[in-house]
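Below: one structure in structure tokens.
All protein chains but one are shown in place.
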Amino acid sequence: MSAAAPNSSAFEYQTADCWEEAIKLRALWGEGAKLIAGGQSLVPMINLRLAMPAALIDLNPIVSSGPWLDQGELVIPAMTRHRAVLDSPLVATHFPMLAKAVGLVGNVRVRNRGTIGGSVSHADPTGEIPCVVLAAGGRIVVQGPSGMRSVPADDFFLTYLTTATDLDEVVTEIRLPVAGDQDGWGFDEVTRRFSDFATVEVAVSARSRASEEIPELRVVLGGVADRPLLLGEDILEPFRRLGADPQAIDEVAQNAANSISPESDVHASADYRRRLTQVLTRRSLAQAVGLG
Amino acid sequence: MTEVLPDAPDVGSLPRTGETYNIVGTSPAHHDFIEKVKGSLLYAADWRLPGMLHAKLVRSQIASGRITRIDTSAALALPGVVAVLTAEDVPYNQIVENASGGLGEVTVSQPVLAADRVRYAGEPIAVVAATEPEIAAEAVDLVEVTYEETPGVFDAESALADDAPLVHEEGNVLVNWNIVRGDVENEMAAADVVVEGEYQSQHVEHAYLEPESGVSWLENDVVTLRISTQVIEHATEIAEILEVPESKVRVIASYMGGGFGGKEDMTVEPYLALVTWHTRKPARMVWTRQESMLASTKRHPFLMRYRTGARQDGTIVAQEVEIIGDAGAYPCLSARVLFAGAALACGPYRVPSVRCTSRAVFTNNVPSSAFRGFGAMQVVFGYESQMDQLASKLGISREEVRDRNYYVKGDTIPSGDEITTAVAVTQTRELALQELGEGPPPTASHKRVGRGFGCGMQPYGRTIWFRDHASAWLTLQTDGSLLIRSGVTDLGAGQAASLCQIASEVLGAPLESISVYIGDTALNPPAGGTFATRQLYMSGNAILRASHDLRDQLTGVAEDLLDAADGELAWQGGKVQAGGRSLTLADLAKECQQRGVNTSNLYTWRAPGGKFDPSTGQGGTFPDYTFGTHAAEVEVDLETGQVEVRRYVASHDVGRQINPVRVEGQIQGGAMQGLGYALMEDCPLDEGQAVSTLFANYLIPSSMDMPDIQVAVVESGEGRGPLGARGIGEPPVGPTAATIASAIEDAIGVRPTQLPITPERILKLLDEAGSAGAQTGEEQA
Partner (left out) sequence: MKTQIFLTVNGEQHELWVRNDRTLLDALHDDIGLPDVRYGCGEGVCGTCTVLADNEPINACLTFAVQAQDVAIQTLSGLTNASEELHPLQKCFLEHGAAQCGFCTPGMVLTSKVLAQRNPSATRQEIRYELVGNLCRCTGYTKIVDAVEEYFGQVREQASTGGGDR
């Protein structure tokens, strides 16, 4: 212990007006620095002394002009509050699944402050937003000293609270491919208490394909692994074999449940999570392909 | 809705002011509620004093072990840290509860700060005081405690084994109550049917939204504490701990942001007292929510084993009950909680032959103590489950089996004590079921709907061998305003406001003209703590009698001034009236002053006492009981195990409603706490360590989890409280778990026996019943 450095735990605090400044500050402060967006995940950890950053770089001055459409993608700037996502007509039209999921995040105060960039960066494996971003096949735009790059959601979520963002990078945008009229989606979750973090959740997007009869399915499980889990082709195989019918849905749900090794925690055992996975996969899939 | 029972017989000696009331039975908003909706009421953490320090506890990281070293030097070196106190700094390092009142519990003391041994994770070891809360928190992390772990015991039943590690040298059984009546062996053998069951409840957190908190300071060399507490009488123990005369400790209770029993034992008091005593400075201590989750007392998990023997027609002939309560590491109030469990183990049913053993057992878990329902609520889940089992075994309705066995006034409970007021449990059941009615069918093919009910019986008032008493002091001022002084503490249920209503009723003083000063050991006559649903009963009776006595004192002068005859006076609206003439209370008070007539009255009301003989298991128990029935409709998802409570009705006989809105509020809030207990709440421990201390993970119901609670009040007019009121603080939490279990059984055909009834446990029950697999596998979404 570096005893007696006065007020050692009080961090330095600086605001960033733009991403470039945030990146610069981050380089300046180094490893001990933390970005703070809505603070709805970070500050509880600081309050509980689970995180003790040496410096906070506050992203809140970075103005976000809300979601917009850009060449077939819905662009959601990282500092977009959950509340703005919920209020956005563009999201309601093009991503009802996101609207539904965000409506189940925490409470009104959390949604007023929490941001989409913070949610994907925090990468809580039970979070609704990471699940939906992954199911939608979105990409995350990150920016660092050496410029901008875009990471497919498939490669973004690595493990608990860990993403493909490098230490010197920031997340600036989330981009989601706009769904077509023929596309379906399904989202279902079980929580022990209304709008708490989910015990298990399943997000499905079903994209119709001109060339094929069966839609392209992206099925994501939340709460059953160290990251949101995108089901592989092998698990979805029954669809290929049987088409989009109840039998295929049942088999996929069974496969999904068999494929995971969830953990037990204060809210549910591993076994229960497996059962929920089966039920919720079935229900979300059925909804997505119009058999609900 | 309200039902008044016709022809309620008079309740003996209880004073009544006549059949119609002006103030009692209405729901005026009292001053403290106006401050509450304004946000201006000052709770315990809202005081700030010049030079105030912030105190914080260093708590044990392990559940069982020896402390080999405590190094406070790094903490003391942190600028801003003023003191770090350990066991050595405590003049008398013992808290002795003796909760049974000397009826056979083992004497075990609890250290204020652990000296050599720690017995639960979260046990206080040192207290840090610093100039700022953030610095105090840092300093806590700098106190280095070295432990040597020793084997612990984490389950009450295992703690009973001969070779179990001893939590205290005195043994792991804190108390063993036996209540015995009749010949259980023979009656059971002769019974037509016998049903058996084992039921298990969990650790439950009070989760009042105001954490444990308070401030302390020295005033005229008196250690003064302003605390969120239900019991200011802890001043005695604080004086003992500091080894100062009792006259040197003053405790003031702030209005509480909820108590529910969790502020009945001391929380922050001894630590604040120590800090102020040592530093001579004011101090504040507020437990973090996570500290409160970790280390504040919990509701006892009960393991209950029942055997019930009955005749073919449903009449119970014998019941055997074994209760094992997890007391955790220290005695607290466990002895009394387990007594209440034993005394009420048979519920509102006449059982001729009974054998009940009820033990409080030490473990290395967080201590359990008082919590709304106080032992009498856990057993409802046991006895009501037995009744439903009996009904299905005999092929008669759940109503019929109960009708055969309900107590009537004059019956004796298993300890031999007589029930002296109306037993209106049937009326509450009929009302509850009528209000519940029948709802719509299931909303999906994988769901089932079920309805059920549960009846309960909850004592109010302290166990009678404590010879409980409460005082109230009334003064009519010369401007006609009325002062009430009473040592009651206010948990937020309107304890102070009820006293005003009663005094207003008797003396005719308008509510606006009454000021009430409560919860101060220096300035108020003692009222005993606010627990055991005793304050309306005790202080209500004290204030009623003080009001009558004061009125009698003033009557002569009033009659004289108004030229009125005996019994002609009417006291109302700030005036005394007789035959068209009237006199303001102000003028009356002035005249009394002139004539040297005392305008104050200090009354001490003593509850009837009694004796309980622990060796025979017979004797006096509680002053009286509140009966009630709850009814629920649930919808169960067979695939996920989720239970939705669609509708919920709670009905109680409250004797008489002093304030109907508050009565309804108590019932709704109690039922909601019961619903959390039944379905959601648990504090899982792993070898004594809390699996989580986050409030996010402790599931008290939110506004979206449960339906509106419908209330159906019965007023039998009989109760031992003032004007025939019964206590209603604790009773509504009792029948809930049994009610939900009964509705779930109706829906899915299997009875949950373990609380909370989580979705996961529902699926397990369905699996065991064998029907689930097929249904969930085949059904389509």
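The first chain written gets the first letter, and so on, giving A and B; residue counts start at 1 in each chain.
FYI, contacts are C-beta pairs under 8 Å (C-beta built on N, C-alpha and C of every residue); 3 or more make two chains touch, one makes a residue touch a chain.
Just so it is clear, the structure is predicted and the values come from calculations on it, not from any experiment.
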item: Among shown chains, those touching the left-out chain; value: A, B
item: Absent-chain contact - pick from B:46, B:219 or B:768; value: B:46
item: Residue among B:24, B:474 or B:493 that touches the chain left out of view; value: B:493
item: Candidate in contact with the missing chain, chosen from B:63, B:139, B:253 or B:286; value: B:286
item: Touching residue (missing chain; options A:90, A:110 or A:291); value: A:110
item: Residue numbers in chain A that touch the chain omitted from display; value: 6-7, 9-13, 36, 39-40, 43-44, 46-48, 56, 58, 60, 83, 106-110, 112-113, 194-195
item: Where the missing chain touches chain B, by residue; value: 27, 29, 32-43, 45-46, 48, 132-134, 206-211, 255-258, 260, 286, 288-290, 491-494, 661-662, 664-665, 668-673, 694-696, 700, 702-704, 706, 708-709
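The rule is simple: only the chains that are shown with their structure count from here on.
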item: Interchain centroid distance [CA atoms averaged], chain A/chain B, Å; value: 43
item: Complex contact set, residues of chain A against chain B; value: 1, 3-4, 6-10, 48-49, 190, 192-197, 246, 249, 265-269, 272, 275-276, 279-280, 282-283, 286, 291-292
item: Residues of chain B touching chain A in the complex; value: 74, 77-80, 134-135, 137-138, 141-142, 290, 639-642, 680, 684, 691-692, 696-697, 699, 701-702, 704-705, 758-760, 763, 776, 780-781
